[in-house]
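Supplied in structure tokens, the structure appears directly below.
For this view, one protein chain was removed and the others were kept in their places.
Order as written gives the chain letters A, B and C; numbering starts at 1 within each chain.
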Amino acid sequence: MRTAQTEPTAAPEERTGVWLIGARGSVATTAVVGAAAIRAGLARQTGCVAALPPFAELGLPDFDRLVFGGHDIDETPLVKRAEQLADAGVLPQALLGPLAADLAEADAEIRPVGGGGAGRQDLLIETLAADIDSFRRRAGLDRVVVVNVATTEPLAEPDPACASTEALDTALVAGESPLPYSAVYAYAALKSGCAYVDFTPSAGARLPALHAYAVAAGLPYAGSDGKTGETLVKSALMPMFARRALAVRSWSGTNLLGGGDGAALAEPSRARSKVESKRRVLDEGLGHPVEGGVHIHHIAALGDWKTAWDHIVFDGFLDVRMTMQFTWEGCDSALAAPLVLDLARFMALAHRAGESGPVPALGFFFKDPVGSTVHGLEEQFTALVDWARAAAAVRV
Amino acid sequence: MRTAQTEPTAAPEERTGVWLIGARGSVATTAVVGAAAIRAGLARQTGCVAALPPFAELGLPDFDRLVFGGHDIDETPLVKRAEQLADAGVLPQALLGPLAADLAEADAEIRPVGGGGAGRQDLLIETLAADIDSFRRRAGLDRVVVVNVATTEPLAEPDPACASTEALDTALVAGESPLPYSAVYAYAALKSGCAYVDFTPSAGARLPALHAYAVAAGLPYAGSDGKTGETLVKSALMPMFARRALAVRSWSGTNLLGGGDGAALAEPSRARSKVESKRRVLDEGLGHPVEGGVHIHHIAALGDWKTAWDHIVFDGFLDVRMTMQFTWEGCDSALAAPLVLDLARFMALAHRAGESGPVPALGFFFKDPVGSTVHGLEEQFTALVDWARAAAAVRV
Amino acid sequence: MRTAQTEPTAAPEERTGVWLIGARGSVATTAVVGAAAIRAGLARQTGCVAALPPFAELGLPDFDRLVFGGHDIDETPLVKRAEQLADAGVLPQALLGPLAADLAEADAEIRPVGGGGAGRQDLLIETLAADIDSFRRRAGLDRVVVVNVATTEPLAEPDPACASTEALDTALVAGESPLPYSAVYAYAALKSGCAYVDFTPSAGARLPALHAYAVAAGLPYAGSDGKTGETLVKSALMPMFARRALAVRSWSGTNLLGGGDGAALAEPSRARSKVESKRRVLDEGLGHPVEGGVHIHHIAALGDWKTAWDHIVFDGFLDVRMTMQFTWEGCDSALAAPLVLDLARFMALAHRAGESGPVPALGFFFKDPVGSTVHGLEEQFTALVDWARAAAAVRV
Partner (left out) sequence: MRTAQTEPTAAPEERTGVWLIGARGSVATTAVVGAAAIRAGLARQTGCVAALPPFAELGLPDFDRLVFGGHDIDETPLVKRAEQLADAGVLPQALLGPLAADLAEADAEIRPVGGGGAGRQDLLIETLAADIDSFRRRAGLDRVVVVNVATTEPLAEPDPACASTEALDTALVAGESPLPYSAVYAYAALKSGCAYVDFTPSAGARLPALHAYAVAAGLPYAGSDGKTGETLVKSALMPMFARRALAVRSWSGTNLLGGGDGAALAEPSRARSKVESKRRVLDEGLGHPVEGGVHIHHIAALGDWKTAWDHIVFDGFLDVRMTMQFTWEGCDSALAAPLVLDLARFMALAHRAGESGPVPALGFFFKDPVGSTVHGLEEQFTALVDWARAAAAVRV
């Protein structure tokens, strides 16, 4: 950050673009519908962290200053996706009529993911960045935040070319394809001068080459893997055991996921990304490795819903063994969408305040917080409030 | 507190008495056995909050400086109670032999609750206070902390005589019995110059007459109702919903309790004390009244164990309704006993630091924290650490 | 039954009336919509026991031979009630348009519950019976089955006048009101020559005076209290413990109910009916009294849904104590409605076969089966199949 002041410098007149990778997916559609509903006074800000009192006067961009666009390989119209979600009980049926124009507007700003010249990553990155530039210009935006809500990519060994910006650029120019696809989008976002958020466990901007680029370019990024359900509960319960000196012996988690995310995670290589990000939470959160593990199973019958069951064995006084279990039954898109909106708004603040590189204070939103090993939810919230106040006070 | 210093003034040479009301109950017996086991190096301090790093250098009395005694109407020898608890899986069988002498020593310091002259409360208070005085003298103690771990008393309308110390003393001199029994013990403790802790939801020192007496006498007190299970989890989960702006619509709790506590709470008038203390947590913790309620059922088959099931309905984004459930299966005495020891040690610190009246920073340990409406566990922990550091720094 | 034959005597040309007490309630509305949807080929017979293979050739009345009517004090149009249920996710929105005519038709056959001359029960019974007679004539029905799906009535001491038909008639003629309201409807049904089903725990036809009347009139009746959720699971699990010689030590049930039924059962006197009917299941089903109990709590936030949590403590070999828990999350109306249709169809069979008095073989459907103490679900199913085959074989 640059210099701090005592007074937050609200900038309500600014217009912020929210560019969604996977813009026709369930989470993105729910975010677009929800933002429009809130703007129209048709919905409350339930689930929106930025609506809480501590953030009231910090100049976060209002809902009527957010403009949506994005990339997607799917071509189903947003309005159709919204209908599907309404049939599944994720969106209220009654919203679809009044918000049809908003959906059409966002739909018109969604770009396909084209070839880029015989599949060369350097050309693809250029095309994607140009799409975002064009969006910024046409919509008259002060800044754009790019949020990746696409399907989780398989966990892969990073290509050596990802180790530095120079190596990466050399490989790209040579026509190589060293980047996992999430990083292609991340690089395009950064090249286009945008703040970048990874809501999935994919590699994204965390690769050393992209991290270095972001720092050099003075761009903030945040991630990874939105904390929406089982891990959210974990991050509230782990400190409970720790503060009471109760010794957790095992923590076993089973996640039943329907929907597209569930289907993707039924592939072991994709699930590995998420399982590792969930597992790290426990070891880092409790301060020592713990028996158990996290398991993800695809259950199509659950639709857009997910159920997590966690079983915890712990020792109390004189090593008496006890257990706790919880079941979390949530709607995946309804849990994720408000956080996507929160992140867009907080990242607009970070961008305006001149932050560059990872923003650890946004770890509150993530399973695998880049730049931080804090997982306790309250500690994360306190850090978020402190950071947001300071960032809002930066004279820009 | 008096004047603060930079350096904690450890006082390891001090001897602290722990006087337990209900000294032959399961919680008290477990506390006495556990303290002896830790002192003898036969057990770890699992479940002991005071053993956590933030409290390491604050001069809390060590386990080898604690001396136990107490009152009880029961006459079963402690060693017999310990055997019963070992048979029930609450205490490790292997500890009983090596700790027989410690149990006998504590047993010798437990006094019956005698008549006090035709049941007059004023005489009873005198007798009880004399018992504690005698214990302090004989054992060469610097101070005594009295902890009420007796059976929960029925919730009753307070007698008008409890409104001020003067009115109370007048009534007592007149041979009246205006005090609920928990307050008889509390008054005796205060009259004997002791710090007082109410680990039950009983009235104890909270009556205006006793509160005023404690303040005037420069004595600290703490309570009420140890937070050992369902409410502990609540206090970790409520902030999760709040920090994520998720709207809790209902929170229903069912508690199945075996053992003596379960049997006592099967009486509706006693259960009311606990149910109200549990209920307040939710309303205060979430900041608004919530549908549901807390129900307590006695299940003798559970022995010293208790099972709580909580069911929570909450709304997320666009008011999509979701649910969470948890089951907590704990051993009541093993959960409560280390907190009793913690409270004795922290209250010794409060007493030494010259605190008087309620100690809100000990709210971390209670369902119904006297002097505080904070229920979030992390907030409470932070307050406890801050307070303990300041208290330890007081020059005495 | 009269004489049995080898061949079932199907009577598909018969028309059966289904007269619902509480015809505008959620269960009745769901039954009417569902029957119309099945008739129109818009829905499968999921949840319909009579659709199972063993009952395929027994001449049960088809859905296109069922005609609906009933009594209700409420006047909300059925189509409006159906919309409310669709909004709550109980009925598929898509059914309402195509079935509008069916709903209107049933709506036209619902009668208010009028005065009956200064509230005299004898006159009220006459009026109610006349309503049913008129329905039967107008619709050209071979028989009518009356099903009580009204709100559970408070449990009350029976009036001595209910001990015999003579005493009852004498009291009624004298202008007295000896009958609980469920029995007013039951008596009207019987007087009108109808088979009667009590789907609630209310007194209904079980009063000695009404039982005697049914037997004398050659009319069958069945009840009480449809087994739709927690008790259904109990009746599947109790035999499991018994067949494995596992000793159940406690069985505690907590029922969270939203909706109208939940609100009614929040009144302790009404809940008592249901709690006692649920409790009896356990004692009779396990063959010995068991610690625990059944608790019902109203949670409006659950809407038409209900959640039951049961906790079971049992002993295995060498008295090792173990536990089992289950959570059942069901939609009350969707669980009850198909059973109401099943009962109407099976009772038409019973009526045609000349059964009189209670039909114990229908105990499969009830928490508190009249004329039976069998609660094991498989035993009940076998009895149902055997009875239905025999009844279908009766030459009428």
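In this text, a contact is a pair of C-beta atoms (placed from the backbone, for glycine too) under 8 Å apart; a residue touches a chain by one contact, two chains touch by 3 or more.
If you're wondering where the values come from, they're calculated on a predicted model, not measured in any experiment.
Checked against the full complex, the candidates C:V18, C:A37, C:A171 or C:A205 give a single residue touching the omitted chain, namely C:A37.
One of C:I21, C:C194 or C:V233 touches the chain omitted from the figure, and that residue is C:V233. Annotation: of C:I21, C:A337 or C:L362, C:A337 touches the absent chain (contact as defined above).
Touch with the hidden chain on the side of subunit B covers residues 89, 93, 327.
Seen across the whole complex, the unshown chain contacts subunit C at 30, 33-34, 37, 43-49, 51-52, 89-92, 95, 232-233, 235-237, 239-240, 243-247, 315-320, 322-331, 334-335, 337-338, 364, 376-379, 381.
Residues of subunit A in touch with the missing chain: 249-250, 252, 254, 256, 291-293, 295, 297, 299-303, 307, 309, 311, 313, 321, 323, 325, 327, 329.
Assume only the chains that are shown with their structure count from here on.
Subunit A and subunit C have CA centres that are 50 Å apart.
Computed from the mean C-alpha positions, the centre of subunit A lies at a distance of 43 Å from the centre of subunit B.
Within subunit B, the positions touching two or more other chains are listed as 323, 325, 327, 329.
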